[in-house]
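== chain A ==
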Amino acid sequence: MNIDFASIEMLFYLAGAVAVIASLKVVTQKNTVHALLYLVVSLLAVAVCFYLLGAPFAAGLEVIVYAGAILVLFVFAVMMFGLSVDETLHAPQSRGVAVWVGPMLLASLLLLELLFAIDSIDIQQKLTANIVDARQVGKLLYGSYLLAVEIASFLLLAGLVAGYHYAKPDSDMHSVLHSQHKKNNPRSS
Partner candidate 1 sequence: MTAIPLAHVLMLASILFAIGFMGVIVRKNTLFMLMSLEVMLNAVGVAFIGAGSYWQQADGQVMFILILTLAAAEVAVGLALLIRLQHKYQSLDIDKLNSMQG
Partner candidate 2 sequence: MELILTYLPFYPLISFLILISFGKRLSWQLASFFSVGAMALSAISSGVLVYHLTHIDASVITVHLWEWFNLSTGDSASEILSGVNSTVNISFYLDALSAVMISVVSGIGFLIHLFAAVYMKEDENFSRFMAYMNLFIVAMLILVLADNLVLLYLGWEGVGLCSFLLIGFWYQDKANVKAARKAFIVTRIGDTAMAIGLFMLFKTLGQLNIADLTQTAQQTWEVGNESAYWIALLLLGGAVGKSAQLPLQTWLPDAMAGPTPVSALIHAATMVTAGVYLIARMHGIFLLAPEVMQYVAWLGASTLLLAAFAALAQTDIKRVLAYSTMSQIGYMMLALGAGAWSTGVFHLMTHAFFKALLFLTAGAVILALHHQQDLFKMGGLLKKLPVESALFIIGLICLVALPGTSGFFSKEAIIGSLWSSSTAGPALWWCAILGALLTSIYSCRLFFLAFLGESRFQTSLHVEDSKLLRLSLIILAILSLFGGLISIDFDTVFPVSLSAHQDPSWLHTVAILTPFVGIAFSWFYFSSYRKNQGDNITASSSSLVIFCRNGLGFDWLYQWCLIKPYCALARLNRRDMFDQLIMFNAWYVKMLHETLSASQTGNLRWYAAAIGLGLVGLFTVIMVGVGSI
Partner candidate 3 sequence: MMLTIVMLGLLAAGGLAWYFESVKAQSARWISLFSVLGLATFFAVSIISSGSDYSQLNVLVRVPWISAFNIEYALAIDYLSIILMSLTFFLALICILVSWQEIQTKAGFYYFNLLAAIAGIIGVFCAVDLFLFFFFWEVMLLPMTAIIAIWGHEKRHFAAIKFFIFTQVSSLLMLVAIIAMAYLHYDQTGLISFFYQDWLLLDIPLDMARYLMFGFFIAFAVKLPSVPVHSWLPDAHTQAPTAGSVLLAGVLLKTGAYGLIRFVIFLFPEASQEFAPIAMTLGVVSILYGAKMAFAQQDSKRLVAYSSISHMGFVMLALFAFNTLAYQGAVITLVAHGISSAALFALAGMIYNRIHSRNLKDMGGFWHSAPRMGGFALAFAGAAFGLPGLANFVGEFLSLAGAFQIAPVFVIFAAFGLIGSAIYGMMLFQTSFQGPPTTVVNDLSSRELLIVGSLFILLVFFGLYPNAVLQYVQGVQL
């Protein structure tokens, strides 16, 4: 088998390798923020894979929703923890630039790959030959999977409510009841 660097397969394997390496880094990193960065890379790599597999819509969603929205959520959460007390304490801040090296390398690898794929006509042809486009997905989604969509929406709603409820500061009903009890106590005793 002659190794053709320009083929879709090679691109896919490369993207896959990036995803694997980035994921490993996610799992093994000490620093939360670093891990998050690697996670972004991993997600992007997966998005490339999707694209190469003929699912540009999914790839887009992966980038927008996952790498965009969910990861931002993570970042906010990490901010709220005030990670100075957590594991960042053990990860020295001095190597500030070095933090970026790994993700940068991987991300640029991906970028190169993507550029290459877009640039190559051969690959473009092959890709468009077997694409499953958003129209098909949309039809199916709002056709036979309508119920699943409804359920997913409920899930999201529930996630919203629960997220709100849990993340709320502690000054709620509990303390109100507690203070009332305190107020009542002298009268009853």
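If you want to know what made the cut, all candidates are chains of the complex that A comes from, given by their letters.
Note that a residue touches a chain if its C-beta (ideal position, glycine included) is under 8 Å from a C-beta of that chain, and two chains touch if they have at least 3 such contacts; residues count from 1.
Since this is a predicted model, take the numbers as computed values, not measurements.
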item	value
Identity of the candidate that touches chain A (this complex; choices 1, 2 or 3)	1
Footprint of candidate 1 on chain A - complex, ascending	7-9, 12-13, 16, 19-20, 23-24, 26-27, 32, 35-36, 39, 42-43, 46, 49-50, 52-55, 57-58, 61-62, 65-66, 69-70, 73-74, 76-78, 80-81, 85-87, 126, 130, 132, 136-137, 139-141, 145, 148-149, 152-153, 155-156, 158-160, 162-167, 170
